Structure formats: C-alpha cells, structure tokens
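The structure under discussion appears below in the form of structure tokens.
With one protein chain withheld, the remaining protein chains of the complex are depicted in position.
Up next is chain A:
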Amino acid sequence: MMAMSSSATASNAPLTKRQRTSPYPTWFFLPAAIIYGVLFLFPTFSSIYFSLTRWTLFDSTFIGLDNFAQFFREPFLIQGVINTIIFALVTCTLKVVFGLGLAVLLTSDIRMRALLRSIVFFPVLVSAVGVGIAFTAMMHPTRGIINIALDLVGISGPGWLTNPALAIYSVALVEVWRGVGLATVIFIAGIMSIPQDYYEAARIDGASAWERFCYITLPLSRPATVTVIILSFIHGLRNFELVWAMTRGGPGFASDVLASVIYKQYQAGFYGLSTAGNVVLFVLIALMAIPLYIYLNRREGHQ
C-alpha cells in the first residue's frame, strides 16, 4: 500500500525501504536541527575545545592534554568513579525491581488505582534539591524522623549520612524514592500494551499468577525494562544534585561522585580542568551506556 502510493508520486525506480520511510519534505527537520545544533552540538564541541585550554571564562590558552593529565591525578578521583558506579548500579537495579513491582500492582484490579498511580508519580515532580534537603533532615542521626521511628521499635538507626561507609547508599535510596515513579509509569505503559489475550491464553494453558508474570509480563514488557535500565543507569552516572544537596560529597570525600568532584574543581575556579572532567564523564557514560544498550536490544529483532 505504502509502496504503491509513494512510487506513484515519486519515480518508477525500485524503492528501497530506506528511501520511502518519510512522508515529509526534508526541510521539516530544520527547526529541530537548529535547536539541536545550538543547544547540544555547539556546547559539546566547544567544551571539548575548552577542556584543552587554561580557561578563565574571559580568555583561554591552549595547553593540550594537561587538564586531562591533572584530572587523572586528582586524589579522590578513583573513589569518585567507584561511588558513581555504585550509585548508578544500586539506583538502576532498585528502580527496575520496585518500578516493575509497583507497575504490576497498579495495573491490577485494585481499588483507587488512579489515585495510587498519581501518588507514586508525585515525587518525580519535586525538585531533587528539595527532596535532598527534606531527606537530610529525616536522616539526621538523632533528630531525624527515620531514626526516631526506628528507636520506637527498639532499633538504633545508623548515621545514614554521617557514616562514610553508608552515605552513598543512603543518597542512592533517596534517589530511588524520587525516581521510581518515572520507572513505574514507563513500566505501566509497557504492561498495558500487552494484549489481554496472552494472559487469557496462559490462564487456559494453566499458568498461575506467578507463571503469567514470568512467562508473559516479564518478557513482553522488555522494551519498557530496557528503557528504564538505560534511563536510570545514565541518570545514576550523571547524578549530582542529590549528592550535593545531601552530603556535598561528604563526610570527607566518602560520597563524592564524578559530578561532584568536577563541581568542586569548578568552584575552585579551574574551569578548563572541570570541563575536562565533564568530557571524561561524558566518555565514561558513553562507554558504559552504549554497549549496555546494544546488549539489551540484541534480541529485539523479532517483536
């Protein structure tokens, strides 16, 4: 059908799939291209340039790879990279687990489903800084509501943000609380796009609720799962606001992530150095996210 109509308007030459995909004229894409160029391509390439300079905002001198050399000598860099990866892995895993669980719950026949969906999504709307400040208060070792509540049941709570071994995990938990709503919404959309027929066929085939989840929901919501994994993993790698609002990388440098290390250099006035750090972060994200994306999508050829 499509082939017929477009070959009637275009030429008689055999058309490849690629040639006949777009029904729109080429200049339709110009506005998007300009916005993309101004807001993404230009800053990206200029930051790559500035990362090779000593830069004081007003003038810059080209110094080659010195910034990168210095960035890699940064004493807390390794700790920052490890924390970044821990943070990304923990938040990504928990968002997938809780997001999927909540989505299954919120697509089932429960009462007040619409209300519960809004409640789960609500934290996504609050700014990370606001969330960070609120949770910092709640996680205060002695006066925070969390430890007070734990005290009531006889557990003496830990120093959530003051214990260096725990701080990064505490921040990660808050990020999960904040971001699980988005993951849930994506999973809900994925689950709702699964035709009801499959569940009914599975029931007739004798599948229990758990088996229907394993054999139908899980494999068929795979596109949603891939989206959530990629989005939350990248979000986790780039995380800055929450760490900064809650611990500023502390205690000491125990919860520093790459982005906060970079920000500290920027605060100290090393603009070229911090730009180099950003380029490193960008490359790191690309190096981890692109193979992950390819891996997760490898079996999607057949529906």
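Just a few scattered comments:
Rule of thumb we're sticking to: a contact is a pair of C-beta atoms (placed from the backbone, for glycine too) under 8 Å apart; a residue touches a chain by one contact, two chains touch by 3 or more; residues count from 1.
Just so we're on the same page, contacts and distances are computed from a predicted model.
This figure omits one chain of the complex; the name its UniProt record holds, of "PqqA peptide cyclase", "Sugar ABC transporter ATP-binding protein", "Flavohemoglobin" or "Probable glycine dehydrogenase (decarboxylating) subunit 1", is "Sugar ABC transporter ATP-binding protein".
Per the touch definition above, the residue from A:Val96, A:Ile216 or A:Val261 contacting the chain not shown is A:Ile216.
In the full complex, chain A makes contact with the omitted chain through residues 195, 197-198, 200-207, 211, 215-216, 219-220, 302-303.
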